[in-house]
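A single protein chain has been removed from this complex, and every other one stays in its place.
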Amino acid sequence: MVKEPGTGNLAPNPEPRSAITVTALGHGRYRVSDGQRQRLAYAAGPPAARWVFLDGHVYVIDVTASRGSPQVRALHDEMALASPMPATVAMINAKPGRDVSQGDVLIMLEAMKMELPIKAPRDGRVKVVACAVGDLVQPGIPLVELE
Amino acid sequence: MVKEPGTGNLAPNPEPRSAITVTALGHGRYRVSDGQRQRLAYAAGPPAARWVFLDGHVYVIDVTASRGSPQVRALHDEMALASPMPATVAMINAKPGRDVSQGDVLIMLEAMKMELPIKAPRDGRVKVVACAVGDLVQPGIPLVELE
Amino acid sequence: MFRRILIANRGEIAVRVIRACRELGVESVAVYSDVDAGALHVSLADRTVRIGPAPPALSYLSANAVLAAARDTGAEAIHPGYGFLSEDHTFAAACAVAGVAFVGPPADVIARMGSKISARQLASQAGVSVVPGETPVDQSDDAVAAAACRLGLPALIKPSEGGGGIGIKRVRDAASLLAAIGQARREALAAFGDGTLFVERLIERGRHVEIQILADHHGQVVHLFERECSLQRRHQKIVEETPSTAVTPRLRGRMGEAASAVARAAGYRNAGTVEFLVEGSGDKALFYFLEMNTRLQVEHPVTEQTTGVDLVAAQIRIAAGEPLPWSQAQLLQRGHAIEVRLYAEDPARDDLPQAGPLLLYREPSMPGLRVDAGVAEGDEVPVYYDPMLAKLIAWGDTREDARRRAVAGLRGYPILGVRTNVPFLIGLLDHPAFVSGDIDTGFVDAERRTLVARLGGDPPPDALAVAAHAGESMLPDAPRSIVASDPWTTLRGWRG
Partner (left out) sequence: MFRRILIANRGEIAVRVIRACRELGVESVAVYSDVDAGALHVSLADRTVRIGPAPPALSYLSANAVLAAARDTGAEAIHPGYGFLSEDHTFAAACAVAGVAFVGPPADVIARMGSKISARQLASQAGVSVVPGETPVDQSDDAVAAAACRLGLPALIKPSEGGGGIGIKRVRDAASLLAAIGQARREALAAFGDGTLFVERLIERGRHVEIQILADHHGQVVHLFERECSLQRRHQKIVEETPSTAVTPRLRGRMGEAASAVARAAGYRNAGTVEFLVEGSGDKALFYFLEMNTRLQVEHPVTEQTTGVDLVAAQIRIAAGEPLPWSQAQLLQRGHAIEVRLYAEDPARDDLPQAGPLLLYREPSMPGLRVDAGVAEGDEVPVYYDPMLAKLIAWGDTREDARRRAVAGLRGYPILGVRTNVPFLIGLLDHPAFVSGDIDTGFVDAERRTLVARLGGDPPPDALAVAAHAGESMLPDAPRSIVASDPWTTLRGWRG
């Protein structure tokens, strides 16, 4: 997703010296500079899900993809449709082929004595439902796939 | 210097369960337990000069040697007879073959605008003097060797 | 003073108590479940005892396992922290039988204050107002609904036993009453094994203000002023501060006296907190007794930072029979303190608790900042327990100084590997309403959508550049000398 140096410049500052410079400081610390101001950043994790901390915000970025935003979104999608922890499937509202709107509860999980709704992260059509009521599901594995 | 498990027991507590147990906690942290009480320890550095922090004390231990204490002492010797930093040799009081007493100033260095005396760490006889007045010496390299 | 104390808890509060023990020259005994064998509190204690498998009921909630551990290690006292066994009066009683000091009030006081009904009665008898409410004798859904209508809507439906915000429902109209009652009852049953419900008048734009109490075994009771805990999401506190922007000196005096009166009426001992709901503002504001928490609060550090009193050390000294060393007149508030709770949770997904590895975890360190944490880099956040990782407490000469310091602290608090509420907390502390101090218990839920919306969005170019660079240079534990010679990598931009 990051092109070779010199192939373009979409950085916010239009001056030629506004290229972003990153310096590894060791132990997951990085210095990011636009030639004027600098900030500290932190990164960890595998290329397909690299975690970055910058100025109080956290991003999970797939750097294996050749292009930027779609991969980031797809990753968000997947994360949204998986359980964050081991849980039991209490109810399934999703059916393959059915249209759903952003915010619709697709699956209701139960864990830690609480109901955990898995909601549609965007409008779309259900492609696959990958669990059944009563299943013990593991974290990170998508339970529903949207088209 | 550490024997195979089961070959002896010189730990302070005479009970059979007083063997020392060390658990690596990651990132240089270790838990040391005598079966009853435990403490946190930290270690870093190469085998020939492994630094250990335990309860506010610091030890530098050579674990490549097959026996304990002499190697530890020898290492202290060497460190005592080296400059702790880049410095200039201002004066040499040591001569090969001459007897010295603990605390004798063998070499006077100058660094950071201060005089740094290199003193005999123990009674002994000077074997080698490895510097000359005016030399710029580097840290960690012994300037005098005792027999 | 005790020779050895067992800490019947985990996480940041176990770490906090272990450190207090060390400073007092008391040996600490940590207990742990199987998943916590490598946890920070286990590393820091002088002795450790495994008490069971991961599920709390089999370990941290097992009175038998904890008491056996105390017996086996010769612990003379047990500090329960908060949560788990801390408000279980049967456990306090069992400690007394076993001859181990319980660092908290006597069992009968815990029992009396643990029931909302008897606690409210006691407060009323001590001359302190309570929020209109009742536990209907007839617990059928219809009867509970009728009771709510009698008190007048809006109302709160909540489990008669319990805490932590679990099962509390806010009802504004009669149409949603029955559904709320059903849901509250199911959650109460699941969480506390008791579906008895309590209905209460909902005070709109009320503020949750609590008073810290200390009482020794020699008849002295002091209060340590208030904590403002109005910033809650679904009835769980996330930001606490002191002093409260809603409390005038006169109101503070009245509330402190009311809290002391409740503690005296209860025969209270050790540290406790009297929770009030404040309606209105100024010297004449009304305040209602809500409940008394018979243990240390999560948010105790803001009181420590402004009064200079070490509440955990005070708890231990009181339990050892020492008298309080200060009179009420000697206790003073200085400056302002704000605590934020850092949770492993995803604010973008209704605060779903998160579990996973702390790939990177670095605490900020700066003057005026305190971090009480229960985790270290490399730890695995388990799914079995409360997902609070740490608390960040900022002190400042003024509220704005403390607020800015808290924001600066959060901006320098990287936690990677699990989602946390750090970005959400920054947005909250920077919200104009928080900056002005104009908050109430409904604020977070009302502003949630706005605050969460700001968290979304694509990574900025800087973040993408770091991610890409990390991919090229992330040697395992690269020594600094290699890193320092690493040529600066220039990324000149990319296409969307």
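As written, the chains take the letters A, B and C, and residue 1 is the first residue of each chain.
By our rule, contacts are C-beta pairs under 8 Å (C-beta built on N, C-alpha and C of every residue); 3 or more make two chains touch, one makes a residue touch a chain.
Only a predicted model underlies this, so the values are computations on that prediction, with no experimental measurement involved.
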Residue, one of C:304, C:386 or C:440, that touches the chain absent here: C:304
Sole residue of C:23, C:72 or C:108 that reaches the chain not shown, by the stated touch rule: C:23
Contact footprint on chain B, counting only the chain that is left out: 1-3, 5-12, 19-28, 30, 32, 34, 39-45, 47, 50-59, 61, 63, 67-69, 72-73, 80, 84-86, 111-114, 116-117, 119, 139
Where the missing chain touches chain C, by residue: 16, 19, 22-25, 37-38, 301, 304, 308-310, 313, 332, 334-335, 357, 363, 365-368, 370-373, 378-380, 396-397, 401, 404-405, 408, 476-477, 479-481, 483-484
Hidden partner interface residues of chain A, rising order: 25-27, 29, 31, 36-40
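Keep this in mind: only the chains that are shown with their structure count from here on.
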Pairwise touch network: line, ring, star, complete, or other: line
Rounded Å distance, chain A centre to chain C centre (Cα mean): 30
Multi-chain contact sites of chain C, meaning residues that touch two or more partners: none
Shared interface positions of chain B, touching two or more other chains: none
